[in-house]
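Every protein chain of the complex appears in place save one, which is left out.
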Amino acid sequence: MIEKVFRDPVHNYIHVDHELIYNLINTREFQRLRRIKQLGTTSYTFHGGEHSRFSHCLGVYEIARRITQKFEDKYPDIWNATESLVTMTAALLHDVGHGAYSHTFERLFDTDHEEMTCRIITSPDTEINAALCQISPDFPDKVASVINHTYPNKQVVQLISSQIDVDRMDYLLRDSYFTGTNYGEFDLTRILRVIRPTENGIAFKESGMHAVEDYVLSRYQMYMQVYFHPASRSMEVLLQNLLHRAKILYQVHKDYFSVSSPRLVPFFEGQISLKDYLALDDGVMNTYFQSWSEGPDKILSDLAQRYVNRKVFKSITFNKSNEEGLDTLRSIVKNVGFDPQYYTAIHHNFDLPYDIYRPNAEKKRTQIEIIRKDGSMIELSRLSPIVHSLAGTVHGDSRFYFPKEMLSDTGIFSEHTQSFTSYIKNDQFIYGELHDH
Amino acid sequence: MIEKVFRDPVHNYIHVDHELIYNLINTREFQRLRRIKQLGTTSYTFHGGEHSRFSHCLGVYEIARRITQKFEDKYPDIWNATESLVTMTAALLHDVGHGAYSHTFERLFDTDHEEMTCRIITSPDTEINAALCQISPDFPDKVASVINHTYPNKQVVQLISSQIDVDRMDYLLRDSYFTGTNYGEFDLTRILRVIRPTENGIAFKESGMHAVEDYVLSRYQMYMQVYFHPASRSMEVLLQNLLHRAKILYQVHKDYFSVSSPRLVPFFEGQISLKDYLALDDGVMNTYFQSWSEGPDKILSDLAQRYVNRKVFKSITFNKSNEEGLDTLRSIVKNVGFDPQYYTAIHHNFDLPYDIYRPNAEKKRTQIEIIRKDGSMIELSRLSPIVHSLAGTVHGDSRFYFPKEMLSDTGIFSEHTQSFTSYIKNDQFIYGELHDH
Amino acid sequence: MIEKVFRDPVHNYIHVDHELIYNLINTREFQRLRRIKQLGTTSYTFHGGEHSRFSHCLGVYEIARRITQKFEDKYPDIWNATESLVTMTAALLHDVGHGAYSHTFERLFDTDHEEMTCRIITSPDTEINAALCQISPDFPDKVASVINHTYPNKQVVQLISSQIDVDRMDYLLRDSYFTGTNYGEFDLTRILRVIRPTENGIAFKESGMHAVEDYVLSRYQMYMQVYFHPASRSMEVLLQNLLHRAKILYQVHKDYFSVSSPRLVPFFEGQISLKDYLALDDGVMNTYFQSWSEGPDKILSDLAQRYVNRKVFKSITFNKSNEEGLDTLRSIVKNVGFDPQYYTAIHHNFDLPYDIYRPNAEKKRTQIEIIRKDGSMIELSRLSPIVHSLAGTVHGDSRFYFPKEMLSDTGIFSEHTQSFTSYIKNDQFIYGELHDH
Partner (left out) sequence: MIEKVFRDPVHNYIHVDHELIYNLINTREFQRLRRIKQLGTTSYTFHGGEHSRFSHCLGVYEIARRITQKFEDKYPDIWNATESLVTMTAALLHDVGHGAYSHTFERLFDTDHEEMTCRIITSPDTEINAALCQISPDFPDKVASVINHTYPNKQVVQLISSQIDVDRMDYLLRDSYFTGTNYGEFDLTRILRVIRPTENGIAFKESGMHAVEDYVLSRYQMYMQVYFHPASRSMEVLLQNLLHRAKILYQVHKDYFSVSSPRLVPFFEGQISLKDYLALDDGVMNTYFQSWSEGPDKILSDLAQRYVNRKVFKSITFNKSNEEGLDTLRSIVKNVGFDPQYYTAIHHNFDLPYDIYRPNAEKKRTQIEIIRKDGSMIELSRLSPIVHSLAGTVHGDSRFYFPKEMLSDTGIFSEHTQSFTSYIKNDQFIYGELHDH
């Protein structure tokens, strides 16, 4: 086919040379990704971060295309050229099962975006499946097996999903670009120069060790500064409480929800077909929230308004040792007139930026391997002191969320709110420590 | 107040030092702009261009803030410091009346986004009006008069709306950044250095003439290459035909639309309140289109599916001299089974990149003035040969849109489609010229 | 050979896959380019523009490499793969004959950098020639014939030297990047996508017409704003007068110059060997100027000091109609005590940004050809109105330079200097026009 290109601010151009890729992009299931924001509630904190999963998936594909093309040209002995198409396809489709606000949804409605991805790929009802079958009848299953890590070729699996994979490479650069934060930038060109296939996976030439180190640092910094931002998590918490309220109300007000939010009914009922799942997107959800904000239930409409109009909850950090003290805060919140079940929340965000392979770990990680001049391999953290210091360490925090109104020191509830703020110092919960009520 | 900042990829940071600005940003009417894409259907061509009007409005405000702060510091004699707040406010709010797909809507439903902006500002029902009234009871009217160009101070009016205003400065840079096209880049820093107030408006010091020239060229290039892109216009045309079909069907199927798309009813009825207007956004519209795509009317559901899944019409250019020949094409389209009323369209896109002030013109333009070393003023095109060549000239094209199926040369309609394509050469309509049917 | 890369801020990486290219870079003649600034006196105006011809030549080579590789891959029928190496080599070496401040030198000492490039390539005394001969005995001559436009293959000649060639593509981007002016930026990636060989040269696909148009505009803007900057030309004029003075003094003070500036002697004598030519560079010249600044001749030492310490002359524009009036200014300069031969100068800078092929023109230009969908070719300015307006038009100005002291309005010469400034308005010479002495 004649090469098609898509202008892209991150990779300059996305190049499409294979008919299959072009057909997949044009399916309804893939086009649907235009209607789902890549960063969910983060765009409420970083207003530039409004890009969609469509844009990210194209980027992931493009990186896969560049890598596999290079592998074909330079390492024909160790890379099987027939793996290129399955790799590019899996890269393009790896997120096709994401729905609106996936993480919140998965928790509340027990869905799983990775499983959905595989269903979309393998179900005979989808345009994606039809396009894949044109390659061969077993091609859908091959692609799905890359997504769920059972594909036999470890090179392909690691390119799609590992501690340094095409997915992460794109989202660090892309989220950085659109939010304008820059922390996620790393030297992609150099990494593409030094990446190479090995017998059992992928590895990086030693001359590019610092670029790989920089990538690990970028990942760490994006988590700390963008993905874990307290304000975005506040919107997530609001969303969670809002949907939780709706789910409970549904049991007694089915009619209201059938009219105001029909496409959510299967989720409330717990009987979700693939079609139901694909019918939801950010716009549909926001349309429903706007309806609810004018509905009869006080709590539902108040939470919906807060969400739609971005009236974020405030938060403080706490830790294991004073967690039990949060009940004290919850009862003050209650005294002020807010139901703590819907007006407070706990939110944990922790990340393990990098780890070596640990045979006994629950979730084993494929460690990043560096190839020395003599061909021997050495794990990244043994060469990089700064990666060594990050390896195996967990970073993040736990936060307690509550209405902004709790921080007011005037008004009829001032006695309560002043008591509330006496437990806070430098945005931390100080129960027990310095507090002597 | 303590300065607040918003991270912005175009201006690095948006700085908010005035309580009013902060309060306005937090109103429901302003937050609603997060749900309306700045570039409408252009994001279907340039997938990065998914940024919202919210992001653009913050940017326009930021440029206004930088300019007025500079005017206060450097030109206290000629710039009245009390104008700064009204300027920044008008900049922030200038687009608040935009709705989803404004341009298509305005044509079909006779709305006007500028008028809506003024209504939102002056109506006592909005949170924006309430915030503005806290400055003074007549502040909303003052801001509205800047928007509709009746404000007595020409400096302020020109900053907000002229051939080189804060609105255009932001959108060229922003649309350029997000689409990744770069054509809209110009040297904002230099322009901010050389801009200055004069007695009757604004002007630019001669040392920055080339930066102003570059801005004019960037504007021209963005129109030619991004805003007038045939594929985006194809989506606009689809949208137009789709809504047109719905409007006509509504007359006989009111119930269907009351259930499937309730918030559009006031528009179909032609009786729109401000609340009705504000209830629409991109997500709501797309939700309705998805409903329609499963509805009973063949044409409505087909057009909705084409829109939702981005099945664009194809197009060719034509000109005045062969326009009447398009009926020939329309009848072939009809022969293939498509109703030309809904499956073809004409779309004109023309722009006058720059013009001098012409006293007898229908739409008078405020020309760009350059200040020479001796204080005298000279109109831009007299200094810049390249701007001179653009001044007063109109650029763009007229296109005829039709279904992609018309370009197929096989199938049962091949006789018709081959006849159809015989009228096309290099994507131009060649009726009459080289064609001798 | 194993691919070598050079980190480059403009092209990210320069890739070297061919032994010859690597060997050429390592020759003494090529390494010498590190000691010659690309922009000559422009770095005295734009302090970031301190990059060398070495850096530019690598960039030109890299663009040639990308183009020829693409031609080999995509157009094997119309591009002869054996031309790739000669193209890349000519690209790398096209400027190797440049010396320190070439343009000034050429005027004063009757040298010619293009001829020098050919001598370096073909002379058996150079390391470059030795490296080239390893390909084949006639390879040096082939490369030289590309440089002097006699090579039979027009594709190669046009890539190296035409209105849109690899040389210009690199210098616009590079000079833009290093000076920080941005005006020279254009979409190289897109141009590399749409460029293709034709039977008689090169052409560009219509889909990239706007990128080519943007390139032409960038070129125009860089000339107007960077290359023709009056302050840089002031340094050039100083340099010219300084060397002119030295040349004249040499006739009577040969000993002085043999000691203070031995490597210039052959130039003063008018007998220059290739070795003499290659012995000069920016550092050598500046070392000599520093010596002269402490020398016995008042004019030579004063001019040298002005040059070394960047005490630029001031300037005004004039035109054909009032040029003869400059004698009036020269006599005032003389009255103040400056010898006009050394303390004034005329400097013309004019550029023809683009032109079509004109069979009767003295310097015929190869016009830029655009390929339409049906394979026909059309000259650029027929598609682009903005290029049309530039085509065949000449831009620039003529300036009269004089010591800054002439603008002082106090001091013992104030009568003269006030008379002098009465001829200036808005930095223009107004003799005859508004002036009525």
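Should a chain be cited, it is by its letter among A, B and C, assigned in written order, with residues numbered from 1 in that chain.
Operating definition for what follows: a contact is a pair of C-beta atoms (placed from the backbone, for glycine too) under 8 Å apart; a residue touches a chain by one contact, two chains touch by 3 or more.
What you are looking at is a predicted structure, and each value in this text was computed from that prediction instead of being measured.
Q: Have a look at C:251, C:309 or C:410 and name the one touching the chain we're not showing.
A: Once the missing chain is taken into account, the touching residue is C:309.
Q: Check each of C:84, C:145 or C:181 against the chain that is not shown and name the one that touches it.
A: Within the whole complex, the residue contacting the unshown chain is C:181.
Q: Which is it among C:83, C:282 or C:355 that touches the chain not included here?
A: Answer from the full complex: C:282 touches the omitted chain.
Q: Would you indicate which residue among A:224, A:299 or A:352 is in contact with the undisplayed chain?
A: Touching the chain that is not displayed is residue A:224.
Q: Could you list which residues of chain A touch the chain missing from the display?
A: On the side of chain A, residues 182-183, 185, 187, 206, 210, 213-214, 217, 220-221, 224-225, 372-374, 376, 385-386, 389-390, 393, 395, 425-427 touch the unshown chain.
Q: Applying the definition given at the start, please give the residues of chain B touching the unseen chain.
A: With respect to the unshown chain, the touching residues of chain B are 5, 12-13, 189-190, 193.
Q: Even though one chain is hidden, which residues of chain C still touch it in the full complex?
A: Within chain C, the residues touching the omitted chain are 6-10, 12, 26-28, 31, 34-35, 43-44, 46-48, 50-52, 54-55, 58, 177-181, 279, 281-287, 290, 305, 308-311.
Heads up, the rule we're going with is that only the chains that are shown with their structure count from here on.
Q: Can you give the whole-Å distance between the Cα centres of chain A and chain C?
A: 52
Q: Could you say which residues in chain B touch two or more other chains, in rising order?
A: Within chain B, no residue touches at least two other chains.
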